[in-house]
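Here's the structure, in structure tokens; my notes come after.
== chain A ==
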Amino acid sequence: MLLSIILIPFITALLLLFIKDAKKSNTIALVSSAASLAISIWVAMKGAPDFNQAWIAALNSRVFLHADGLAKILVLLTTISFPAILLATGSNTLAQKNIFISLLLLTQAGLLGVFLAGDALLFYFFWELALIPVYFLCSIWGGEKRIAITFKFFIYTFLGSLMMLAGIIFLYTHSTEPNFLIQNFAHATLTPAQQTTAFVLFFIAFAIKMPIFPLHTWQPDAYEQSPTAVTMVMSAVMVKMGLYGVIRWLLPLFPVAAKSAAVIVVDLSVIGVLYASFIAIKQDDIKRLIAYSSIAHIGLMNAALFAHQVIGVQGVLIQLFSHGINVLGLWMVADIIEQQTGTRSMMAMGGLAKKQPTLAILLVAFAFANIALPLTNAFVGEFLIFNGLFQFNPWVAAFAGVSVILSAIYTLNMVQKVAYGEVSEATQKINFINKGAQWALIILLVIVFASGVYPQPLFDLTADTLQQMFVK
Partner candidate 1 sequence: MKVIIGLIILWPLAGFLFNGLGRNFWSKKIIAYKATGYIVASFILSVFAFMNVQEYGAVTVHYFDFINTATLKIPIDFKVDALSSLFLLVITGVGSLIHLYSTAYMKEETAPHYARYFAYLNLFIFSMLLLVLGDNFVVMFMGWEGVGLCSYLLIGYWFTNGNYNAAAIKAFVMNRIGDLGFLLAIFWMVVKLGTVSYGDVFTEASLTKLSSADITAITLLLFVGAMGKSAQIPLYTWLPDAMAGPTPVSALIHAATMVTAGIYMITRSNILFSHSECTQTVIAIIGISTALLAATIAIKQNDIKKVLAYSTVSQLGYMFLGLGVGAYTGAVFHVITHAFFKALLFLGAGSVIHAMHHEQDIQKMGGLKSKLPITHLTFLIGCIAIAGIPPFSGFFSKDEILTAAYEKNPIYFYLGMVGAGMTAFYMFRLYATTFLGKFRGTDDQAHHLHESPIAMTIPLILLAIASAIAGVIGVPEIMGGHHWLGAHLTTIVGATHESVLSHAQEWMLMGISVSIAVIAVIIAIVIYRKKADGEPTSGWGKVLFNKWYVDELYEAVIVRPLDKLAAFLKNTIEKNVIDGAVNGTGKMVQYGARQIRLMQSGQVGYYILFMVLSIILLFVLWFNDATILRFFYKLTH
Partner candidate 2 sequence: MPIHYYIYLSLALFCIGVTGVLTRRNAIIVFMCIELMLNAVNLLLVAFSKMFYGFGLAESPNSIVGIDAQIFVFFIMVVAAAEVSVGLAIIVMMYRNTHSVDINFLNRLKN
Partner candidate 3 sequence: MSTLQILFFALSAFAIISAIMVLVSKNPIHSVLWLILVFFAISGHYILLNAQFLAIVNIIVYAGAIMVLFLFVIMLMNVKKDKEPQKQLFVKLIGVITGGSFLTLLVAIVKQTVQIDGKQVMMKEGTIGLIHPLGKVLFSDYVVPFEISSVLFLSAMVGAVIIGKK
């Protein structure tokens, strides 16, 4: 069951290499991603048995897939995102679209693998599998400065993952039994100094992936230059890999180090949140704005994780999902606008509400979900996150809280510049919204409100992870 979630996109990806027709390949991909969505919903509801098979005997590494709450929610996010993305960007014309989609699905397989892997080596494998197709996607189909930017992004993240590799091997050599099961590492007897070392190694990898200030500079550029479908994947799902790593690795395996680093990391994250928010205020490029907003949100989640309060972590578990959905919606709207106006500069936009009211409404809805208005999904998560931060330190929460105001400023600025005002020359070009994108957005919007009003299913889904983390 779990294996099939990963294999479906993987096999489809290979299959697509041989299907030259753009439309057909899109349909096939859509069907495949819908299939994995169906399976993942089934898994989320009913659970699934672990998949456990010997892999590299010499190293005692296993193909071990395990779905706990954390994995389920992220798998769900991934499998929801991909059909939505395919639906939304299906009509975009690209050269060699079948390969584009194929690489996209490979990324999906990698992402799903990351979330499901219970074996460190396997985890690392998928971690890279998720990265490499993105490198090609961005470099081939990206914007003007794509090559240099993507390269920077790739080297940056690759360096991070190499550090993680060092960390994994370090743990492996210190664990009581020589195998790679992540649970097994928890039994490794590490001195505090060793814990700190391993912690730092892993943290670099995750911090770059998330990214945390000041390691974030690859992100806005990468988001800006990537083809939007990839940006969506990166920002909705890929950045979650970093947070996932923190939850899966740093907190349970290095409790002492995580605790002693908490103050630094939380402070750094909060500084990053404010920093990114401030920069977002001054952005004119709509994609960069969303990118910085994403940095701020991710920073907040990271802070809450390291604050390590039950309530805050619970919030993060929800927010992982919510942020993905919201940011996906924002990107889709941004994509439609960019596709049709040919510009990303908000100065050139305006009057969308007059020209395309539906799109404007969707933009506004996602914008407000993004700033965590109550009854949208993000509110639940951020409310709990702030609560956790407050428990950690009220001042930190207060400072982080300033981002609530700042986010309102930049989001509303964006809404104003894009949607309101007189119809600009660029906006005049927006003549239609393709049905796929519209439906994807509406589905996402339904999720936004549904999980904003009744988030309990998400809580239930992640309860076991929380239990594991806090009840010893």
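Note that in this section a residue touches a chain if its C-beta (ideal position, glycine included) is under 8 Å from a C-beta of that chain, and two chains touch if they have at least 3 such contacts; residues count from 1.
Regarding candidate selection, all candidates are chains of the complex that A comes from, given by their letters.
Computed from a prediction, not measured in an experiment: that's the story for all the values here.
Q: Looking at the complex, which candidate is in contact with chain A: 1, 2 or 3?
A: Answer for chain A: candidate 1.
Q: Name, in rising order, each residue of chain A that touches candidate 1 in their complex.
A: Result: residues 152, 156, 213-214, 216-218, 275, 278-279, 281-283, 310-311, 314, 351, 353-354, 357, 368, 373-375, 379-380, 383-384, 386-387, 390-391, 394, 397-398, 401-402, 404-405, 408-409, 412-413, 416, 419-422, 453-456, 459, 463, 466 of chain A touch candidate 1.
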